[in-house]
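This structure is in structure tokens; I'll ask about it shortly.
Missing here is one protein chain; the remaining ones are kept as they sit in the complex.
Letters A, B and C mark the chains in the order given here, with residues in each chain numbered from 1 onward.
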């Protein structure tokens, strides 16, 4: 067989984060001569829609599947079906509670958000009020990042109070409005953590619109966030390595098809970046536009 | 029988020959023919479903014909849209009111021709122009009122005003007086005579035979979509016209008035009140009695009926049925108490336009056809529906035809059938024969008489005095929300009119009962 | 007069009706043929079953929406109500550990109760259906999150729960066509709804209400009661969808649901039911729901890029409905 057909079912599609994963996948596809499709549901709550996508992908009889589960349990029957058909599966972004995937390319979101909490504490002098604007109340990444941030504050920074956690669906405009409300309700707030790209940009926009000087820490990258960090509106952000996630997933899939043995987890890592280290090659490599 | 009448000197305005039109399952017109001269009022007559409206819709560009020719001033024309008909000088007042209920009267009249100033609508002029038309019709109506707040009669007047405003050479009036009372009809006839003098050709469709004599020059009769003949109105007896319509002669039934004075009271209404619309109305109806309600437009007869029936709120008043006081908060309570009400406005309050004939007839009686598990007895419904289709001669290809596809008169019959099937002890019929042809009318009169003879109590509200006089054992007359008197069945028209215009609130009239 | 009219009374155009109904499938068939030609993977038993499975939840929701839409109303809450019912099943089965039938019953009752509330707000308080069910949509969405503590509830302690949708009783008898139970449940709900609509008083009033509510009221019918009945029945059907999706995901996902109402309503309207009420069929709705699933599946099988899938879906939905309009016009 000359080109492998690989179906990637992700948790989303339109977000820049997922587009960066897709870019990484495309890069690997070009490099290794595979044909990759990339799909994800409208929102990260649509677990059943993701199942339909997975089912359609199975019907297509691809050579391998890359899968970022919205809910790992829900996917088990279909994954079993794939395994029975001898289709190798590589998990990415979030793990699947199952031993079916041969490997998982992922970020530890709890640890990543804890790092954001530490940076926030450092920037506001380890005391005062902060808030979180997150993308999703129920998705794995939403839960992990909120928990990671809030728990780290409680454990390591007792003088910092997280006054509120609100959710804006990753929609920039909605997150902007939420941020403004939070700022107006808490005039003494010192910082806000925006838990994904849309949330982070929304928080920064809200800050600008009200002319506030709170500390904003974001998550992920993208041209807007990078610009805001350069201009100082945002202090810094956590980045994952989405391009790497996409790239490693496809690479692992092809490895599996070629009979290689794969590591159980491919930790694609995360970093805190700010104006000072953005240009470092190591960091610049994992940031996307 | 089909006496052709030659026309005078000027050439015809309109000549329609061999017009064919079919709808799915219905041959509405078959070689239909019609001719209209300038300055004449040409009545178009026929039973319900004969094809009158269809023929005129073809002339006014609503429907396209399947075959035949249309000449306008001797020239063949293809009229493909209402707009084109207007441009050719053809105006029409549709049988089914075609008004925009959320717009004002004036806005309705000038829709599509709004006066503008610098591209901006000139509402002032719009209202003034409408007011001028109303004034010329001797009509007291605020042009800024929304149409939906007007009674059917006023809406009909707005339709007429709209048609007049086009200043058409050919003006088609499809049952313009079905909702009007005598005074308004007289006003309309005055207008028609004026238009006639200006050389306008008028097509006049009506089921009111007396009007034909009063206003028409010639009469064209249709039956089952076919042309029967054209006669001169002045020298053709009504009986001849009717027999041309129905294909046989109708015997004039007389009403046997049974003595109901001793029968027990079925319905008693005590001190019904609501604002200025219903003012202290009390009356009673006995079993076996038909109580007619007469009055001018706006007298409040419909409001009284709706208030009794629970369709509208009332401020005070009691309703007693068979000697027991009943609490009626909504129509379902009324029907449960054995009262049925046929609305004067079939389109909005009578017919479920999307349902078929069978289900419309069964609509008030579904519980009767409901078996275990809520399953409906279709066969039973069909049997009843077909029976009523026969008794009332409802012209429909089948009992599963959608009600909206029936001719206006046949729709009215469907609504009547609904209440006949419901078999209430007390029936309130508000303008029951609106739009119904002569033959069917006498069938309905017979039916009502039969129901009364069975011991039902019946109230008939009608703006046609002959109808009230013919049907009623007693006649209640209303004026401005008050019951001004109750007259015996044989009362004279003058007496009724006197009570109908009795504006003094001081006058308190005792009524029999 | 009485006699001459008699021969005209027929019992209706039955045959042309059946033909008409057959043709309604044409849009769906055209799509299926097109995809079969375009990809050999489309017309495979597995894939057809996947399409049917993908239709089951939306199909059931769309059936519920059909009932309400025929009355001239609308139900925006079907999506979040489905989730609410799933969460209720989760509470009963996983939190309280009660036996499976009670969980199913609980979900259906929760749906019915919510329908009763919507129906009452609409019938008694005269709040327009759009607003009443928009409000319910939000209320139920919030309550699902509150009750579940914003976390999925898994059904791991209820063995066999995911067989409700995923198992195949049919497959045990005919191993070649293992039609999933979820699909059979969809068909059962469709038959039930079609029966109610076509044969019972509730169904007749459903159409009558959408045709002319005021005329029905003036016929002495207890309009409010029947209207509430329709919403309650729709709610109960949504409860079935709640069980189906919970079974399929082996969990109640509290955040899911919003947006599903649009797909359900789209299926109804594609299926020829008019949003102004008074007319509609369950068969049409099923076809509408299938058209949506076939489109989604087929475009994925063809590996069309996701953004283009969206564009093509939009075009085909318009075309499918337009074709249906042309068909009705020419018949």
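Odds and ends about this structure:
The definition used in the following text is that contacts are C-beta pairs under 8 Å (C-beta built on N, C-alpha and C of every residue); 3 or more make two chains touch, one makes a residue touch a chain.
Computed from a predicted model, the values in this text were never measured in an experiment.
Which of A:42, A:97, A:122 or A:155 touches the hidden chain is settled by the complete complex: it is A:42. For the chain left out of this panel, the touching residue among B:31, B:116, B:325 or B:383 is B:116.
Which of A:205, A:221 or A:241 touches the hidden chain is settled by the complete complex: it is A:205. Residue B:62 is the one among B:62, B:77 or B:263 that touches the chain missing from this view. Of the residues in subunit A, those that touch the hidden partner chain are 13-16, 19, 42, 137, 163-167, 171-173, 176-178, 180-182, 184-185, 187, 201, 205, 209-210, 222-224, 227, 289. By the touch criterion stated above, the residues of subunit C touching the omitted chain are 74, 76, 121, 125-128, 130-132, 134-143, 145-146, 150, 259, 262, 265-266, 269-270, 274-276, 306-315, 317-318, 321-322, 325. For subunit B, the residues in touch with the chain missing from this view are 62, 81-83, 85-86, 94, 98-103, 107, 111-112, 114, 116, 119-121, 127, 131-132, 134-136, 138-145, 162.
In this section, only the chains that are shown with their structure count from here on.
Interchain contacts link the chains end to end along an open line, per the touch definition above.
One finds 43 Å separating the Cα centroids of subunit B and subunit C.
Taking each chain's centre as the average of its CA atoms, subunit A and subunit C sit 34 Å apart. Annotation for subunit A: no residues touch two or more other chains.
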